[in-house]
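All protein chains of the complex are present and in place, except for one that has been dropped.
By written order: A and B. Residues from 1 in each chain.
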Amino acid sequence: MRTIVPVIIAFLSGMVMILAFFFDPEKSILGELEQNVLSWVTIVGGFTLLLGVVSIFRVNLIAVKRRHDGWGYKLVTLISILAMAIPAIIPSKLSPLFGTGTDSIYDWLFNYLDAPMMATMFAMLAFYISSAAFRAFRARNTEATLLLIAATLVMLWRVPMGEIALAYIHPDLPQAINTYIMGGINMAVQRGIIIGAALGAAAMSLRILLGIERTYLGK
Amino acid sequence: MLEVLKIVAYTILICIPAAVLLYLTFKTDDRRYLFIAVAFYVVFPVVVTISFPTSLSPESITLYEAVDALPDSSTVLLTFDYYASTLAETEPMSRAALHHLFKKDCRVLTVTTIPLGGPTISERVTRDLAEEYDKVYGLDFVNLGYKANYVAVLKGMGSSISAIYPADNSGTPLSEIPMMADIKNYDDIDFIYVVADNGIVEYWISIVQSQYQAQVGCGVTAVMAPKIYAYVSSGQMTGLLGGMKGAAEYEKMVGHPGSATQGMGAQSMAHLFIIVSVISGNLMFFIDRKRGRKRKLS
Partner (left out) sequence: MSWVEIVQIWLVAFVTLSLFSFLYKDNPFYRLVEHIFAGLSAGYYVGLIYHSVILQTMIDPMFRNGEWWLIFPGILGALMFSRFSKNYGWISRISLAFVMGNTAGIFLLSELHGKVLPQVGATMRSLNPQHQADGWTGVLLSLLIVVGVVSTLIYFYFSKEHKGVLGGVAKVGIWFIMISFGAHFGYTVMARISLLIGRVQFLIFDFGNSIKELFG
């Protein structure tokens, strides 16, 4: 019961999509069914995101209650969740500060706190990738040397200053890098990876539909 | 010739502090010296405004020409499939695309599959540009916002946009928006302009382009760009903008140089510095290894 029912639901939910693919959605009942199932999936998908938030809130709340290490910071996280969420769910009819409109607290907190923080977190990676390039990027063997040469050429070619320098060596060199390295060798490898990964994803989808793959159920 | 002399001068400028800081990093094994160097080579060109002419890649030209070839007043779906973390690369692409689309009087429908910030970013950027071109919400552009589970969203919009998006981002039912009266599904959209920083761009191809024969072009972050070459080559993707350089190229083509064009000087200097650091790192490594061998022998 605990496993068979979810497996049957997964099979039916997936089969609707597969069968609908072969029929004109406007002329068959399957089209309408497909549309309803997709609309339902977007609703259930929304709840899964909320589940994540509730889980974060719960974990942090427990840590604060039990005074775990760094509970003060966890309290800050809890206050931040509430500061963002509560004004957002109060109807904007009461005040433009509520809701998620352009003048709301929600919008302001995102634009002036959350977005710059996210951008800075990722900007810091520039330092670490430079450090990795200096300390770990060694031409130890043929493969590593090929990797190093390709990376150097692409780094040069992809910026105006490097492109001018390459064109000074030979006027067709920048175009050749684009054609043969990016559009030739790189493209061929990416294509191989795409074909392999897509075959794997299709096989995994089939396993899920047939109930062979059940790890997502916690089995 | 002048450009080459400029490059030689900048290379010397790069090499001196770079050599000192790289030597200190190597000797002390403290990477913070390297961090100082990276910060210097990004800050310096922004402060003194170092700039070089941006050349155009064939992939960017293809995208620009495909959009330019659309009849005026066409309907274009512009996606904001990126997080705030990559705004530096993607926002200039969206802005340049909107300049192009609004200039051509295209009707712009925006959508996002990103739950964290997608709707807010699309609202901010679109309204900003619409104001510049006196475009009216509901007539010239509509922001559909976000719906969960992007695979279902992309698939569902193929049959009916209003079934997936009963209302726009601010909650107005689509039936009350004049522009949406004749936009039912992908058949009524002339071009899909994807700006993305993640794998969602591939689903716009595998689900939307291949099943609904929609014309799709994209601007993606540099991390994503190498993969997209495969789709450009197979003809599934109409043009590609790769990273900040791609954004600078599109800015140049639409005649609105912005933050991406401005960033190209810093990008150039930082790349040259990293190349110098890779070469010197290897030199130091080989010298050290040679010395080690000699010591062993003696």
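Operating definition for what follows: a contact is a pair of C-beta atoms (placed from the backbone, for glycine too) under 8 Å apart; a residue touches a chain by one contact, two chains touch by 3 or more.
What you see is a predicted model; the values in this text were computed from it and never measured.
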Checklist outcome for this item: Neighbours of the unshown chain, displayed set only, are A, B
Item to check | Residue, one of A:61, A:97 or A:119, that touches the chain absent here | outcome: A:119
Item to check | Hidden partner interface residues of chain B, rising order | outcome: 32, 35, 38, 42-43, 46-47, 85-89, 115-117, 119, 145-149, 151-152, 155, 165-167, 169, 171, 173, 202-203, 205-207, 209-211, 221-223, 225-226, 230, 233-236, 242-245, 259, 262-263, 266-267, 270-271, 274
Item to check | Touching residues (missing chain, whole complex) on chain A | outcome: 2-3, 5-7, 9-18, 21, 36-54, 56-58, 70, 73-74, 76-85, 88-89, 99-100, 106, 109-110, 112-114, 116-127, 129-130, 133, 142-144, 146-155, 158-159, 179-196, 198-199, 201-202, 204-206, 208-209, 216-218
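Definition applied: only the chains that are shown with their structure count from here on.
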Item to check | Residue ranges of chain B in contact with chain A within the complex | outcome: 3-4, 7, 10, 22, 25, 31, 34-35, 37-39, 42, 52-55, 57-58, 83-88, 115-117, 119-121, 123-124, 127, 147-149, 152-153, 155-156, 158-160, 163-164, 170, 206, 211, 222, 226-227, 229-230, 232-234, 242-243, 245, 264-265, 267-275, 277-278, 280-282, 285
Item to check | Touch list for chain A against partner chain B, complex | outcome: 17, 21, 25-26, 31, 34-36, 38-39, 41-46, 48-49, 100-102, 107, 110-111, 114-116, 118-119, 121-123, 126-127, 130-131, 133-135, 137-139, 148, 151-152, 155-156, 158-165, 168, 174, 178, 182-183, 186-187, 190-191, 193-194, 198
